[in-house]
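Up next is subunit A:
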Amino acid sequence: MENVNIDNHDETLLEESSAGKQYFFFKAGGDIYAIEAQYVNEMLEYQHITKVPMMPNYIKGVTNIRGDILAVVDLLERFELGTTEISKKTALVIVNDIALIIDEVYEVNIIADEDIKASLDFGFKIKQRFITNMARYTSRDVEEYIAILNCEEILNIKELSQIKDLS
Partner candidate 1 sequence: MDEVLEIFLEDCNDQLQLLEDALITMQNIDDPSKLSDDKESINTIFRAMHTIKGSAGMFGFFDIVTFAHAAEDLLDAAREDTITVSPDMLDLFLVSKDHLEKLIEAETNEQKLDDENVNIGIELLKKLHSFMPGHEDSKEEESKQEETVEKINEEKKKERVEDILKWHISIRFEKDFFTTGMSINSIFNFLNKMGTITTNTPILYNIPSIENLNPLTPYIGFELILEADVSKDEIEDVFEFVYDDVNLSILLFEDSDNFEDINTLIEIRQEEKLKQTLIDANFYPAQVFISTTQSEKNQKTVVTIPKDIEPEKEINIPQEQVQQKEPQETIQKESVKESQSEVPTTAKKKPASMLRVDSSKIDLLINYMSEIVIENSKILSLVEENANHGDTINNNNSDLEESAQKMRELLEFVRDGIMDIRMIQVGDSFNKFRRIVNDTSKKIGKDVEFVISGGDTELDKTVVERISDPLVHMLRNSIDHGVEIPQDRIAKGKPAKGRVDLRAYPDSGTIVIEIQDDGKGLDKERILAKAIENGQVQVGANLSDSQIYKLIFEAGLSTAEKVSDISGRGVGMDVVRRNIEDLRGTIDIESEIDVGSKIAIRLPLTLAVIDGFLVQVGETKYIIPLDSIQECIELTKKEQNSMKGNNFINLRGDMLPIMDVRKLLQEQQSNSQRENIVIVHFGEKMVGLLVDELLGEHQTVIKPLGPVFENIDGISGGSILGSGEIALIFDIARLIEKSI
Partner candidate 2 sequence: MNLTVEHDITIYEAEALQTLFSEFLLKADDVITLDMSNVEKIDMVGIQLLLSLTISVKNSNKKIQFINISEEILHEIKTSNTHISLAIETNAND
């Protein structure tokens, strides 16, 4: 998989159509999720991660992206749903200068405004504060509701930077 760059300043790509905003869709732990495309800096193939000690489990360490050192978070572990199994499809998604480990990249597409529902009535696998809204999404002929992720909460630096209690 080549590195796919979503240039945040590319007006033509991110122009809001009258229907809705652009989202980036991906799979983690078997489920599909979406993140607003404007928050996604970049996607790349999974690569070597250097472990950093004394951090919470979901912080896997750091990785080298073109000379910059970025923190790496296993999204599945952050959701407390297990650990991501590394496969050929595993990828890194860069959001707010942090790399998220995901299982598979799906696509970038628009979600029509009318397809977005407030998330109150659904049963959740993951913590509600990690979800902004639910969206109706059709993939491979299956229609389902998927979670649009709240990156601010998921990547809350205060939480992420807590040193693991050495007990």
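A few comments on the model shown:
Going forward, a residue touches a chain if its C-beta (ideal position, glycine included) is under 8 Å from a C-beta of that chain, and two chains touch if they have at least 3 such contacts; residues count from 1.
Regarding candidate selection, all candidates are chains of the complex that A comes from, given by their letters.
Please read these numbers as outputs of a predicted model, since none were measured by experiment.
What touches subunit A in this complex, out of the candidates 1 or 2, is 1.
Remark: subunit A residues 48, 50-55, 59, 62-64, 67-71, 97-98, 157, 160-163, 166 touch candidate 1 in the complex.
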